[in-house]
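Just one protein chain is left out here, and the rest sit where they should.
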Amino acid sequence: MLTYLLAFILFAVGLYSVINKRNLIKIIMGIIIMEHAVNAFLILIGYRISGKAPILEKGTSVTEFVNSAMDPLPQALVITSIVISLGVVALMVALAVRLYQHYGTFDITEIRKLRG
Amino acid sequence: MSGMSPIVKTVTRWVSPFILAFGIYIALTGHLTPGGGFPGGVIIAGCFVLLTLAYGKEKVDGVFSLKSASVTDSLASLSFLCMGLLGYVFGRGFLNNFIQSGFPGKAFELLSGGNMPIINVAIGFKVGGSLFVVFAYLALFRAIEEE
Amino acid sequence: MLPLFVAIPLGVGFLLPLIEEFRERTRLFAVTVLLETGLLLALSLVKFGEKSIYRLGGWPPPIGINYVLDGLSSLVLVVISGIAFVTVLFAMTYMSKYENLGKFYGLFSLMLAGMYGVALTGDVFNMYVYLEVAAISSYALVGFNRGAEELEASFKYLIMGAVGSVFILLGIAFLYGSVGSLNIADISVRVSEVSDQSFILLSTALFIVGFGLKAAFIPFHSWLPDAHSSAPTPISAMLSGVLIKVLGVYALSRILFNGLNLPSLTPQLLTWIGAGSMFIGGMIALGQNDLKRLLAYSSISQMGYITLGLGMGGIFISQGKPAIATLALIGGLFHLVNHATYKSLLFLFSGGVERIFGTRDLSKIGGITRVSPVSGATGTIGTLSISGVPPFNGFWSKLVIVIAAIWGGLYPIAGIVLFTSAITLAYYLKVQRELFLGEVVGEIADKGKISPGIYVPLLILAICCIGLGLLYLPEIRGIVLKPAALALQEGSEYTQLVLGL
Partner (left out) sequence: MVLIQIFLVFTIIAALIAVEAPSALSSIISLGAVGFGLSIAFLWLGAPDIAITQVVVEILTLVILIRATIGKGVTEIRGNESKTLLIGSLILFGLGSAFFANYLSAFPEFGKSAIDVFSETPSQFYLKFGLEKAGGANVVNDILLDFRAYDTLGEATVLFTAILGAITLLNKDVFFGEGGEK
């Protein structure tokens, strides 16, 4: 139980950074941390006590494998989500670099040109 | 960007082929051991990123230019899509693992899993190409900025 | 045939940047995308009304991913394809002076692929993946002009969108943890077997926040006016016309109605979120002077109508009034179709206005009817439809929503809808007075002459605005809108279609 809660504290740290920081890089980091936390949570959901990695080895019987392997589906989802977050981070960094070129700062309060 | 010290350059020259080989290995045997196209591709991209950092942009341009990287990116994506469409054309359904149902390889060997090794390699090239492109663009952007 | 909806735009999206690496062939890119959207429009019209599923990779539903084509998704497919076709027709002329068009059309095509993916899929996680495809390409397209304001709007949109996506993913994680499946139909079977619903409710809340950020419901709306007014005009039309609907309202209602069987209190929550967005969006729009920002705030307000219709449908379903529920859902979906047409019309029109006058500030321009009668007329039709003047389509959908609210006994809701209609009328009367009527104000740029490439798409959409009013007739409504409403209402039918139980 505590383990799930720890993943949520990590999520909250990321959310705090996104909401409360004025530095673009810190906001990007907040999003990265949130994504890490969700990935960790997904893996924790798929965890089975004293389970093994979901990779068959020669000689193991399938029934034994089904009873002892971790849940493979959340792992597949996490790989997908890691790659998606990598793409999003690349785009965010590109935008942040461009904004720095225009304004000479990463401070979000000095970038606000647009209204509401 | 002129590159780093001679020590870094020498070490990079010795290490980078192994990194590249490791990336290809990870991508190729993804269906048997931990790994797969994505980590393999990232390692391949990392190899070229290392070369760029150590030798500077101009030197690497001859080996693996920006254009060839983004062409690799597009072509590998297209080939993944084509693997999917081939299943459709053969009447087995979009993204069906048609090779596995036609010629099932022996389990635990490299040529098993039908489409899977092929798609893994395609993904490896795709990820490698696209991540190198974005890194190179960021580096290029800095170079222009510093002028 | 169904995989082609995603495979064709994906192929075009991969191919155009590849061609651009070798040669800049602006004309070829535009024609390719026009052909692509035309083909997809034809395909979606052929497939309209069909009910089928497609198993990707040949695996049966809970194991593999499947496409679902039912009343609702076929309606949404037609809306996406139609608006995309007209937008590309407009972009062919409007965007012809820009550079990097291979990347522009490539991203446009990928955005289309993402939206088709979301509209067709029957799997929660897959919906998330394709939602990201559509969202990421729209982030990049918003900043396509690369000016300071555009980049800032894009960054804001990107941050809010990324936070929304993380919330959606967390919701999916909770859902998987509490039911053990990702297929929407399978989830709806398993949800009813779960004894303690509290984690279903938690994931519902996360979904509402996540999709609410994508759909710009009122507490989460701050990115929308910036993004929609900074994007290149054809993209603004796509974003306001279809993207926020498909990624926000459609995806949310698919999961809530078909997957989670409408957990308690969610319909009420949706209704009040809708009412709030409608009212507050309208009030802010009243004070805007920039034409595109006014249109963007009005999008928030109009999204409120759609959400309200769907939420009311949910309330009536849980109260056991199926006939009125169908009517409310029809109202919401009818408004979705209507809003797609007239909001894209108005955004494209604002692009034309900007071409003529060189600015979008309403206080500095006027008399467009004298400069360009055709675009003036189409703009008038757009504003009249959105403010709900009788012969045009906007009136009929609002009428259906009000009738449903009154029959169902939700008088305060009906009051808010009527009051918001009055506000909408007020701010579009302001647009009428400032922009259309009176003498020509402001300097007319050299390129003031509007070419057929710009006004033909406007004319097509204006004709749609008049013609879609026909959907109010019970016979036509029964064919087009009722199956879509029933797809949401009859969860068991959906389950049967997918799982074949």
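When the chains are written out, they are named A, B and C in that same order, and each has its own residue count from 1.
FYI, a contact is a pair of C-beta atoms (placed from the backbone, for glycine too) under 8 Å apart; a residue touches a chain by one contact, two chains touch by 3 or more.
Note that the structure is a prediction, hence the values are computed from the model and not measured.
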Partners of the unshown chain among those that are drawn: A, B, C
Chain not shown: contacting residue from C:Phe29, C:Tyr130, C:Phe167 or C:Phe257: C:Tyr130
Residues of chain A (touch criterion as defined above) contacting the omitted chain: 1-10, 12-17, 19-23, 25-26, 28-30, 32-33, 36, 39-40, 43-49, 51-57, 62, 65-66, 69-76, 78-80, 82-84, 86-91, 93-98, 100, 102, 106-107, 109
Chain not shown, touching residues in chain C: 10, 13-14, 17, 56-57, 59, 62-65, 95, 97-100, 103-104, 106-107, 110, 113-114, 117, 125-126, 129-130, 132-133, 136-137, 139-141, 143-151, 154, 176-183, 190, 195-199, 202, 232, 354, 358
Where the missing chain touches chain B, by residue: 26, 30-36, 38-39, 42-43, 45-46, 49, 53, 70, 73-74, 77, 80-81, 84, 94-95, 97, 100, 104-105, 107-108, 112-116, 119-120, 123, 126-127, 130-131, 133-135, 137-142, 144
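Definition applied: only the chains that are shown with their structure count from here on.
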Joint neighbours of chain C and chain A, given as chain labels: B
Which of A-B and B-C has more C-beta pairs touching across its chains: B-C
Longest centre-to-centre distance from chain C, chain (CA-based): B
Distance from chain C to chain A - Cα centre to Cα centre, in angstrom: 28
Centre distance in Å when chain B and chain C are each reduced to the mean of their C-alpha atoms: 36
Residues of chain B engaged with two or more neighbouring chains: none
Chain A residues within the chain B interface of the complex: 53, 55-56, 58, 79, 82-83, 86, 90, 93-94, 97, 101
Touching residues (chain side chain A, partner chain C) in the complex: 11, 15, 18, 24, 27, 31, 34-35, 38, 41-42, 45, 73-74, 77, 80-81, 84, 87-88, 91-92, 95-96, 98-99, 102-103, 111-116
Chain B residues touching chain A - in the complex, by the definition given at the top: 33-34, 36, 38, 108, 127, 131, 134, 137-138, 141, 145
